Structure formats: structure tokens, C-alpha cells
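Left out: one protein chain. Kept in place: all the others.
Going in written order, the chains are labelled A, B and C, and every chain counts its residues from 1.
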Amino acid sequence: MWSGVFPAVTTKFTADDELDHAENERCFALQMEAGCDGIIVAGSLGEGPMLSHDEKIAVLKTAQSVAGGKPVLLTVNEAGTREAEQMARRAAKAGASGLMVVPSPIYHTNPEETVAALNAVAAAADLPVMVYSNRVAYRVDVTIPIMEELAKDTRFVAIKESSDDIRRSTEIISAFGDRFDLFTGVDNLAFEALSVGAVGWVAGLVTAFPRETVAIYQLMKQGRRDEALSIYRWFRPLLDLDVSTYLVQNIKLAEVHAINTNDRVRRPRLPLFGERRAAVEKIITDALASRPSLPRF
Amino acid sequence: MWSGVFPAVTTKFTADDELDHAENERCFALQMEAGCDGIIVAGSLGEGPMLSHDEKIAVLKTAQSVAGGKPVLLTVNEAGTREAEQMARRAAKAGASGLMVVPSPIYHTNPEETVAALNAVAAAADLPVMVYSNRVAYRVDVTIPIMEELAKDTRFVAIKESSDDIRRSTEIISAFGDRFDLFTGVDNLAFEALSVGAVGWVAGLVTAFPRETVAIYQLMKQGRRDEALSIYRWFRPLLDLDVSTYLVQNIKLAEVHAINTNDRVRRPRLPLFGERRAAVEKIITDALASRPSLPRF
Amino acid sequence: MWSGVFPAVTTKFTADDELDHAENERCFALQMEAGCDGIIVAGSLGEGPMLSHDEKIAVLKTAQSVAGGKPVLLTVNEAGTREAEQMARRAAKAGASGLMVVPSPIYHTNPEETVAALNAVAAAADLPVMVYSNRVAYRVDVTIPIMEELAKDTRFVAIKESSDDIRRSTEIISAFGDRFDLFTGVDNLAFEALSVGAVGWVAGLVTAFPRETVAIYQLMKQGRRDEALSIYRWFRPLLDLDVSTYLVQNIKLAEVHAINTNDRVRRPRLPLFGERRAAVEKIITDALASRPSLPRF
Partner (left out) sequence: MWSGVFPAVTTKFTADDELDHAENERCFALQMEAGCDGIIVAGSLGEGPMLSHDEKIAVLKTAQSVAGGKPVLLTVNEAGTREAEQMARRAAKAGASGLMVVPSPIYHTNPEETVAALNAVAAAADLPVMVYSNRVAYRVDVTIPIMEELAKDTRFVAIKESSDDIRRSTEIISAFGDRFDLFTGVDNLAFEALSVGAVGWVAGLVTAFPRETVAIYQLMKQGRRDEALSIYRWFRPLLDLDVSTYLVQNIKLAEVHAINTNDRVRRPRLPLFGERRAAVEKIITDALASRPSLPRF
């Protein structure tokens, strides 16, 4: 159902800490112009947990306005299932193409609770769901046996695989074939995941470097692996910024340099400062200085 | 400013998943009757992240109605600092004696962000604050250097020490003397913490076994350590239920047996079932069968 | 200098717990007949820490007798550097083609100590060295900065990359190009490592399934990735047996079924028993039942 590069976009704020609709629109449009295949709003990278439900719907609408009919997904990531259902229903009503769903961001659900929470959200929205499996960030692992339960409901169409272990991708394919659209959710494991059969990439650095991200994906799809690998090796120090406690600040700083925007964040996050800011900035400027010209694809 | 046994109370729900005010009142009153020295609502154990702000204020009011003038604290544990400030202001307006504050439950703040988030909440409420340092649950550690920053603001009056490392208690005392009221927040390290100088215990199993918890504390205070240790050894299998992903369900099940209430929880939690329920139930019934008679103190 | 499939062979014992020279010879020969490119004796899988120096030299000689001129490496893995130097000198005298060297198996050396220990062994033997970087088993990580130090000595020719993080392979290539022969040391990351540029595979399950292992390597080398991936997917449940505390027992049990030998081990290891043995045996027999026919390559 879904495949290709789906940016998990950042959210732009004004100096007054309000949503910056114009800047969101400009930045989201850059993604689509570069050839992305869908868009996901209000995820971890989009500072979803710091947005109100109203704000999430507003961001969704902005994304829809530039998506040109490509899928726009809203992230559901609520501490309580009750609130997750409410959010899911509002997303459906607002015309979301689907949901990306985190089972439980604070409490660490056991397998039965994980299944129940995901089922509740899917039922509330009656929309296609991409299950976000990220045991590193949330300490809830959507394992193969849990996926077996989810496979019974056709609303669960995709897995965003962020276990941080590349082996898991092969395990999912061996267990389910193409029952689920397998997306990698870890930027610096993306080449490896596509090598073993993933069909999509929920990407992070794409917000600053959309053309390079799309190039790797498309070249892989065309069997031009060496060209893709060459770009990937150049890209890796940047992609590593996605696998960090500070991914939001890192990637927003990359956007400052690459697409001329700001790096405002919502508290408790603060923009990078001091040595860490300098180190990240060096990675970004080094990469920009050696930016490869991309082949046609 | 604060010392003694402060229950982090559970929250009772009706069959319709609404707050059960009458049952909350009954259960909170049991704590005070047993000699507890304060009460903390809407914490992890109180399923705070699954309560709305309105509900938290309602629970606060119930606690105030039975506290007899002893301190009643409300827990602030919001993903966004903006929402944390809102909650803090409402608590102050509702007459909370103080706040227990989690720096950041989803994003893992760095030290500067941790300080900024705690400062923002303290300033918003202008109430005494107990800082909840729990790197195990939230992966944000309020370290000694962070406490040095907090010590500059007199609103930070207490530390709930839940690092899961008993060494930390001595480190805090060595660094700060009695600048902070040192509470242990880990039931099955409480005897050890009181042995090295903690003055308070934010307790969990107390909701089911208030008299035993208070007895340990008071006997320690009177230097009757052997008597306290004897009760503690009996209590340990129960206290271990507090140090678990399933602490809410565990402790509510203990309450079912010990104070004749129900173990309803809010989703994504489910009540314990199957082998885990049986195992926890055995711990509880074994402990009840060998319940010691308590000395006078 | 080195490339291809290098089995880290198991060591066979008689019923009296002595080296079974004949069985070692038979099993090592199977590897070479299947097309392996070298052989490594007395590694973790070869129960090196449970062999005396004399026994290690004896196993080396057996391997040399069947290697047909292909490289035979001996593993140096001693708690003390003094003993490591002694072992290295004996290996050189016995005509080893090179050494695989673990920096320190009990004490966790810091970077300077790691470099010093590796330098000492390389100097003692004056042989080409494959550095075994396995932070999971030994909690000593041979990092990129350490490799920069090692790169100054031409005796360090190869890295056995067993960090358990596939990202590391790309990092090594980005930092050093082809200065080091990059071998993967993790069976169930081998396809991924070869995909990003590794030139060799220090393999484990190869001792039971040499033809399949060689097929994957050779097909990858010829750009026949889909065929390699298909075999790899079949092979994965077996390859997973290499990434286990019980890898020696697991792989020896696979050998029982696949090459008709025994699974005797040296204490403190015991052969698998009970449920674990049954579970591993099921993996092995399931794989044998669905064993693919291999393409010509």
C-alpha cells in the first residue's frame, strides 16, 4: 500500500512558540518537490508530544495542502489509550490517509497491552496504520509474535522498524512476506534495510537533504547499488544525527544550513549550544562542502 | 520542611472509567489514620499520565479533604514544559502544599534542559518542590551537579531519590547536608536509605499496608533498628512489587486483598492476568498469612 | 591480503577430554573442500580459553595439514600480555600464517592499554594480525581511533568486526578505505556486512554448513545478490545460533546433525540439555528439511 521515502517532518514554530504555518508549508513542499512519496506529521521528530491535538490537526492540514494526493499520516503517541482514540478519531475526520501509531510512550506495555492499545486506536480511526516499533525510545517492542496478532486486522498495513537491529528486518520478511509494508525508521540503517528487502524509509535527515535521500532510495530500487552506496557513505555522518537523544535539535540545525530555516524547538528541548552545537555544525558544514552531485535516476 | 512517610497514592476508578471520588476518599483516609505524614497524588503510581488536568485537581481536592492539614502534593509530569507550567499554576491555585516534579517523561533532557524545565515549573507555581529523580523510569537523571544548580532556588526543598542505587543517598548527604529533605522513592531500598540518613519515604505498598510502612519508619527514627529490620524482611517480597514495570497493577492487587478495594486501571494498562497475576497473588497471600504483629511505637 | 570465508573452527575432543586429532582433521578438511579461503583455530568457537598452549599448537598443525596452502591463523586470547606474547612466538615458530588477536579477555583495557597489548603481541610474533574487535563478548571495543593507531603498523592487516552494530562496517571503510581487510565476525549480519563492502567472513555455522556459507559469499562477490539473499533467509535461524552465549554448544549440535560428529565440550561448558537442546535441535532439523539446492557459482 505504501512504499518509498516518507519524511517524518519537523514542526516549525514562530518566535512566540506558535505554529509557523507558512514555514511548515514551505518546508513540507520541499519534500514533495524532491520526490518524496508521502509525509508523516507530529512524530517524534515533529515534536508531537509537545503539540496539542488542535495543533496536530493544523499541521496535518498544512501537509495535506502540499502533498499532491500522496499519503499524509498523522502520528498518534499518547500516554493514555483514551486520548489516543480521541486523536485518532479527529485525524480520520480531518482526512488523514493513515496513522503512524506508537503503542505507549510512557508506560511500558506488555505484549497483550500493546496489542490492545494498537487495536483500540485502529478501531477508533478505521484508517490504515503504520505501527511504530521503537523499543529504544519507548521500551515497548512490537515483536514478531505481536505482529502475528496484528496481522489479523487488515488496518495494520505497515511497520516502521526502529528496533535498531538490522536483523529484525529479515525476520519480519521471513515471517510475513509482504503482508506488511516494511519501512525502516532508522536513517543510518536505511541502506542495509533496503538491501535486505525493506520497501520504504521513514526518513529524518530528508527534511534537510531531500534529494539525496530520494536518490538513495530510487537508485536502490533500480539496482544501481554502487551509486546508492557511494551517496550513503557520504551521507552517513549526517544520518547519524538521526540516531541521537538530540535528533530534533540536530536535524533542525541541519535544516538551518541546508534549507535556510530556524531551529526553534519547544521546551523542555533547547536548541543545541556550546560544544555539542559546534560539533554538529562541523558535521553539517563538512558534508555540505563535499556534497556529491547526484546521478539522474 | 517535609519528612516521614508520604504515600504516592493510587487512583480509584469506577466501572465506567471515571474517578471514584468516594473510594479515593476512603483509601486516602486509611493512610492518614495509620500515621502517614503527607500524601502525593497523581504520581506514576496514581496513573498521573492517564489523568486529565481537571481530574488531577479533583484528586488533589479529595486528598486535601482527609489530610488533616498534613502536606498534600500534586505530581507534575508533562511531556511539554508549557503544559507542566499550566498544571503547576492550577495546583497552586487549588491550594496544593507543594509539587512533586518529574523533569521530562518522554524526551530525555540534558542537564541544562533538566534544570530549565524544573525551574520553569517551580516559578510557575511558586510552591515548594520535591524533585523526582528517577533515571530508571524516565532516563533523566537529576545528578549531584544538577542539584547544585537547584539548590540556588529555595523552592526546591526535597529530593525523591529513585536512582535505584543506594550509594546516591550518601552522595546527596555528603554534598548537601540537610539542604534538601532526602526521601527515598524505592520501597525495597527504604530500610537502607533510612540507615544512611534519609528523612522520608515516598512509599508505594503503603497504600495496602500503611501501618507496617509507618512502623518501619517510626522504629528507625527511635533507633529500634532490629525491630524495624524484622518487619522489613517480612515486608520485602511485597515491597519488591513496587519495583516493577507493573507496579500499578501489582499494588492495586495488593490493595484488593489488604484493604478490600478493586484493581481497575486505565488503558493502556490492563489488570494483571494469568501466571503473573497468580504469582503476585501468592506473594500477597503468603505475606498476609505471616503478617507480624507490630510493636507499639 | 586476506578475503573470503574463514571458518573459526570448533575443536573436537575424545571421550577422555583429549584432542581428537583425527576428527579435527576430517572436519577441517570438509571446510577446505567446500571452498573456504582460510582457517582460524583456537578462537572462542574453538574453545581456545580451555586449551593449553601445547594443544593450540597441535590444532594449528592439524589445520595446516589440510589447508592446502591457504592461510591458517591461530587465535591469541590470553588474560595476561606476557602469556599472549609467549603464545604468539610459539605460533610463529610453528608456521602460522597469521594471528587473530583478542586484546584482553578478562580485564577491560582502556584504549591505550588495548593498543599496547595488540602491539606487544604483533611484535612478539612478527606475523600478520587480524584484530578481533568484540565488545559484546569481551567488553573491549577496538574503535576507529584505536584502529588509527594500529594502522601505523603494517602487521595489522585485518579487522574481524564483531561490534554487533552493522554501522561500524561502513565507518571502518569510510575511515580507512581498504587499509584493513574487513571481515565480519557475526554470522547473522554477514549478508549486510558484505552488502556494505566487507571482503571477508569469519564464519561459525560454516563448520556445519560450509557449502551454503561459501555460496552466499561467492554469489555476493559475483553480484548475484538475490540468489545470495534467498539462501541467507533460509540460513538465518541457523546463523542466529552463532550469536548466543551458547554458540559453541549450538554449533557443535548443528555439526552432529549436519556432518555426523559429536558435541563434546570442555568444562565449564556442558552440552545443551533439556528444553534448550530441543529448541536448537528443532531449528537444525527444520533447516535441514528445507535445505535449498545451491546454484552453480
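Heads up, the rule we're going with is that contacts are C-beta pairs under 8 Å (C-beta built on N, C-alpha and C of every residue); 3 or more make two chains touch, one makes a residue touch a chain.
Computed from a prediction, not measured in an experiment: that's the story for all the values here.
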Taking the complete complex into account, which shown chains does the hidden chain touch?
B, C
Pick from B:Val196, B:Leu270 or B:Ile283: which residue touches the chain that isn't shown?
B:Val196
Touch assignment to the omitted chain, from C:Ala29, C:Ala92 or C:Ala120, lands on C:Ala120
With the missing chain put back, one of C:His108, C:Arg179, C:Arg236 or C:Arg291 would touch it. Which one?
C:His108
Had the left-out chain been drawn, it would touch subunit B at residues 166-167, 170-171, 173-174, 188-189, 191-192, 195-197, 225, 229, 232-233, 236, 240
For subunit C, enumerate the residues touching the unshown chain of the complex.
17, 49-50, 79-82, 103-110, 112-114, 116-117, 120, 245-246, 266-270, 273
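One rule holds for everything that comes next: only the chains that are shown with their structure count from here on.
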By that same contact rule, can you tell me which chains touch subunit B and subunit C alike?
A
Can you name the chain whose C-alpha mean lies closest to the mean of all the C-alpha atoms?
A
Among all residues of subunit A, those touching at least two other chains are none
